[in-house]
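All protein chains of the complex are present and in place, except for one that has been dropped.
Note that the chains take the letters A and B in the order they are written out, and that residue 1 is the start of every chain.
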Amino acid sequence: METKVNTACETCSHFNKEGLKKLGIQTDNFDFVVALAGNPNTGKSTVFNALTGLRQHTGNWPGKTVMRAEGGFEYNTDKYKLVDLPGTYSLLSTSEDEATARDFILFGKPDVTIIVVDANRLERNLNLVLQILEITDKAVLCLNLMDEAKRNKVEIDVRTLSKDLGIPVVPASARFNQGIPELIQTVSEIASGQIVCKPHRIKNVPENIEKAVKTLTAEIEKEFPNIPNSRWIAFRLLEGDKEIIKALKSGEFV
Amino acid sequence: MNNYNPISALVIFFIIVGLLYVFFRPVKGWFWLLKKNFRSNEKVIIEDVLKQLYHFEYSENKVDMKTLVQVLDFNNGRIVEAIKKMTINDLIYFESDILKLTEKGRDYALRIVRVHRLWERYLADKTGFHKNEWHDRAESMEHKLSHDDAEELSAQLGNPKFDPHGDPIPTRTGKMAQVNGVELPRLAVGAVGRITHIEDEPDIIYKQILAENIHIGSLLKVIENNSTRIVFRSEGEEFKLAPIVAANLTVAVIEKEIVIEDNIARLSSLTEHETAKIIGISRESRGESRRRLLDLGFVKGSTVSIDLVNPLGQPNAYLIKGTSIALRNDQAAKILIKKD
Partner (left out) sequence: MKENNIENIIELSNELRWQIGDEFHDNLTEGIYADAADIVKDTVKTSDSEKRFRLDAKIDKIVTSKYFGFPIMFLILGTVLWLTIIGANYPSSLLATLFLDTIHPLLQSGAESINMPWWLAGFLIDGVYLAVAWVIAVMLPPMAIFFPMFTLLEDFGYLPRVAFNLDALFNKSGAHGKQALTMSMGFGCNAAGVVATRIIDSPRERLIAIITNNFSLCNGRWPTQILIATIFIGAVVPESMSSFASLLAVIGIAVLGMAFMFGVSWALSKTVLKGEVSTFNLELPPYRPPRFWKTIYTSLIDRTLIVLWRAIVFAAPAGAVIWLISNLHIGDETIAAWLINSMDGFGFLIGLNGVILLAYIVAIPANEIVIPTILMLTVMVTGIGGGAGAGVMFELDSINATGDILKAGGWTLLTAINLMLFSLLHNPCSTTIYTIYKETNSAKWTAVASIMPVILGFIVCFLVAQFWRLIF
């Protein structure tokens, strides 16, 4: 596999192999929280297992992980707690899985969010990616299943993708542990603030909605300056999301 | 112990089963009838009278005591009793023998209508009840929800404008969106329009429309219109309705000569080796199902083709955005496509 080391982040310092310790289910005294999100059936659990050394069951069957699984790893003396969110196609609906994933990214304020996508089905997966990027600006895209993509003759211009999305993109084949060191390195650099992301914001929104969103966003920012996801909150308010209304009232965003 | 008679055991068993059936069978079981009778108290009668008067007023019909008693399913004496009380409480007044709503009465009526339509919206979006049950359930719910409950429900549903039949939901302040359109039989041959409302009363006609699989929000084009039948094309299929049935459909005429593409079809009509572009999802697909379809990539402009044909006829698997997704035929019928 030659594609594997073409990491998008050019400033990446070299991966320090000695610095990695897989901690399994020990998640005490962590320094950073890392969320793991992605569509069903993208090998998200495989990435989780590769990072933590755990062996969570990973069925080839959409929607396996329903409950939140947690694990940990240590890299360069920093301890990371990894939270595996349920695999979902979107974060806009009302199902239990989606609410779990959505609330964790929004209220759990993870230090880094790893978004696992299937390189063969990038377009479908981007639906979720673009939504997550509205919520958090500390994210890395893990372009998983590169081995299959290669077999299917799917070529991805990782640098352009990274530029378009405004976040680092790491190609990987988690089944064969390829790309995982680069992923860990990138995660640590985002967590420590060495990489600052400028995530893509959804553009193709009809005019009348964009206008409403702008009005609402302005009001929200007046009330909560420095909030990174005022636009997402506006989206959710327009959907009538009760959780968001409750959180606004209790001031959870401050 | 061994000398009992199996026949008598069986007889007793079947008597018990029979009794249970008589008591608890759906709708007509004695238990339900008793329960219904029990709850038709004065409040319910008053609210139903107000609602009826409001509907008559909305459709610009006049109503006297006799008509009112006919449309309501209560004991006549109790209705008269209720009317008396309502006049005293300044909810209605008589203009000679015509019943009219006072301002206060209209407010009250609008609140009932609001709860009814909100509840139908709720049933449509958040539950799995079949649409021919919505009306009856909302009929009983409209007397139970308080003003505050209705507010919360409305917020939870995202303050919808219309109920699932296309009727406008009054806002808290009594504001209502406009329903555009005319009754289908008043459309000329060749006219193009969009179905904006399907009347759910009387029940018999509504069920007939449901059976025809006509969806709210569909574009249609009138092909034939005379006193015996109205024929129109919609979503690649042809429908024939009696004028009395068609009158329950409200259609907004589209003036601009927009192309009602003749090759708009339902995804269920796609055959193997054909590809198509998705035009949209019919309004008939609601709530969770609709969102799921959108999330899976069945959005405007996506290319779709059949990936696998099911050995039992359905569900077929469709290839959409690089993934194979199986949908049942009734779902596929609500996705509109244009074949390539």
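Definition applied: a contact is a pair of C-beta atoms (placed from the backbone, for glycine too) under 8 Å apart; a residue touches a chain by one contact, two chains touch by 3 or more.
Here the structure is a predicted model, which is why all the values come from computation and not from measurement.
Within the whole complex, the absent chain has one touching residue among A:T52, A:T113, A:Q131 or A:N144, and that is A:Q131. Screening A:L82, A:V112, A:L165 or A:C197 for touch with the missing chain picks out A:L165. Looking at B:K161, B:K207 or B:R229, the residue that reaches the missing chain in the full complex is B:K161. For chain A, the residues in touch with the chain missing from this view are 40-41, 55-64, 66, 90, 92, 95, 97, 120, 122-124, 126-127, 130-131, 148, 151-158, 160-161, 164-165, 175, 200, 202-206, 208-209, 212, 215-216, 219-220, 222-223, 234-235, 237-240, 245, 248-249, 251. By the touch definition given at the top, chain B reaches the unshown chain through residues 1-2, 4, 6-7, 9-10, 13, 26, 126-130, 133, 155, 158-162, 171, 280-281, 287-297, 299-303, 305, 307-315, 317, 319, 322-328, 331.
Please note the rule applied: only the chains that are shown with their structure count from here on.
If you average the CA atoms of chain A and of chain B, the two centres end up 41 Å from each other.
By the touch criterion stated above, chain B contacts chain A in their complex at residues 155-159, 288, 291-292, 294-297, 321-323.
Those residues of chain A that touch chain B in the complex are listed here as 89-90, 92-95, 120-121, 123-124, 127, 238-240, 242, 245.
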